[in-house]
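Showing chain A:
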Amino acid sequence: MSADLLLLIFLLTPAAHAMAVGATAHVPVLRDGANIIFAFAYASLAMLLIHWHQNGAQAFVALARPLPTAEFSFAPEPIGLTAAAAFAALAALNAPFAGGFFRAMEDRAPARAQALIALSVGLACAACLSANLFTFLLCYQAMIVASFPLVAHYGGPEIRRAGQVYLGVLLTASVALLLPAMAWTHGFANRLDFVAGGLLAGRIGPIEADVLLTLFAFGLATAGLIPLHLWLPAAMRAPSPAAGLVHCVVVCSTGALGLIKVSLLIFGGAMSQAMIARPALICLALGGSVLASFIALSKDELKPRLAYATIAQVALCTAGAMIATPVALFAASFHIVAHGVGKASLFFTAGAVEALTGRTRASELTGLGRRMPWAFAAFALAALSVSCVPPLAGAWSLLWLSAGAARADMIWVAGLVLASCIASFATLGPLAGKALFGPAPAHPFVRPDAASVLLILPVAVGGALSLGLLFLIDPLSQFLGVRLGP
Partner candidate 1 sequence: MVSAQILAGAPYALILAFALLGALIATGSPNLLKRVIGVVMIWIALALFLAASGVLAGAEAPILPRGEGVFGRPFSNPLQQSFARGLLISAAAGVVLALAIIVRIREAYGAIESDEIDEADRADEAEHPR
Partner candidate 2 sequence: MSEALFDFVRAHAPVLVVLAPLIAMALASFAPSGRGAWAALVASAAALAGTAILAALTYDGRQSYPLGGWAAPLGIELRIDGLSVYGLVLIGVMGLLGSIGGLGLLRAETDRARQPLAAAAAAAVLTGAAGLLVAGDLFVMFGFLQWIWIALGALTAIGVDHDRRAGPAALNVVVAGAVASALFAFGAAIVFMATGAVDLDQASAVLSAAEDSRAAAAGLAMMIAGLAMAALLAPLHGWAVGAFSRGPAWSAAALGAVLPVAGAIAVGRIVALAASALAPGLQHGVSVGLSLLGAFGAIAASLQALAARDVRRLAVYIAAAQAGCVAVGFAAASAGGVAGALFQLSNLAASALLLFCAAAALTRADSAGAPLVVLDGLGRRAPFLSLAVSVALLTVIGAPMTAGFLSRWSLLQATFEARLWWGAAAIILSSLIAIVYAGRVFERMYLRAPAPDMARPRSAWFAPGLLIAASLIIFFGFDGEAPLRAAEGAAGSLNWGGR
């Protein structure tokens, strides 16, 4: 089997996944079985892709040629591959959790949600592996559209409004800002390929670079840059398995990954031309991050609080992409993985709590850790990891982002990053502490029989991963071709 074929199979698996879940919709055992098997197969394919890529097999798939100068094509490169593998692995962990959650909640249409989760993750992975900006935009927009029905899953007028906000913000930004940015890029370079060293390097002046970079940064609104972040709180109307994995991890990180790709492969050397936009966007991202943490503190509902925490934490990836030194870009890529694992685990716990106790507020969690120790141990580890607290995985992001900023002569950025991490610790750390060490509630469980292994196992594994990722830094830096250290 050739690498090209493997890539094609990887890209098409989510469609088969969705169809299999749809076909077995009325038989819960078959449905959840198919969902879990396909999700694990997908994750295995992703690992296989990484393995083959390490052995030097360059895969390439071109499916169509919609523009004379741009194909609809996919070509894995290390950063995109890393993100795609992380998404696929988390989706595999999410599949049993979704099964347990929808069973416990006696959901009306679990098959539709599971199929859409698979499709959204698949489209996000396709965006990660795209060979040019056009393909990225296409998969990115398709991902937005595919993840929209998840927001509207529970129905009703209020939720329909949330869905409109979600679709409105994201599609408007991508059509009104990202598309013109792409058209303008095409005007300069006459093609749209992701090129090592930067497609625009040497082709644009300072003003064009400033305007283009701003268009890209706001156009990729799923990265959650502050005035365009409202879609994420709106998306928290989705059921927990979707709100966590799809919206807070996959959709959000795909925007951040897009920025990293734009910075590394579209701008490249031209990043240094954007002398105004770069520092301005870094300040906006990190200042916005602190602001988002404060908003998160004011939210008592757990999911909106996690959403604002996500905005705060993904901003580190945006900052890394704007700093644009190799080490900073590495830190941003690593943060996609570390944040993804941690945030997914947080949502696993939140979902399990919602399913078992019916509690959805932060203030109601006090002492629940004494009744659900495994879940809240995982919650604490994940909360510390996403807030970049040593010695957990997220700490590496903080460290290397600061190092990268220092190499770009932007040492002030390190201070902002630290402030952002402290603020985001404040939103989640005390919450975990209260849950673990507060007085235990008397009769918390409304559905004790629903505590299936499907629901609890992903929580524990997620927490363990937040810890274990600590040791992934060296192989990952080798894979991404970055030399860390002095």
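Quick note on the criterion: a contact is a pair of C-beta atoms (placed from the backbone, for glycine too) under 8 Å apart; a residue touches a chain by one contact, two chains touch by 3 or more; residues count from 1.
How were these picked? Simply put, all candidates are chains of the complex that A comes from, given by their letters.
Nothing here was measured: the structure is a model prediction, and the numbers come from that model.
Peer 1: Every candidate listed belongs to the same complex as chain A; state which one touches it: 1 or 2.
Peer 2: Among 1 or 2, only candidate 2 touches chain A here.
Peer 1: Which residues of chain A touch candidate 2 in the complex?
Peer 2: Listed in rising order, the residues are 64-68, 72, 134, 137-138, 141, 167, 171-172, 175-176, 179-180, 183-184, 186-187.
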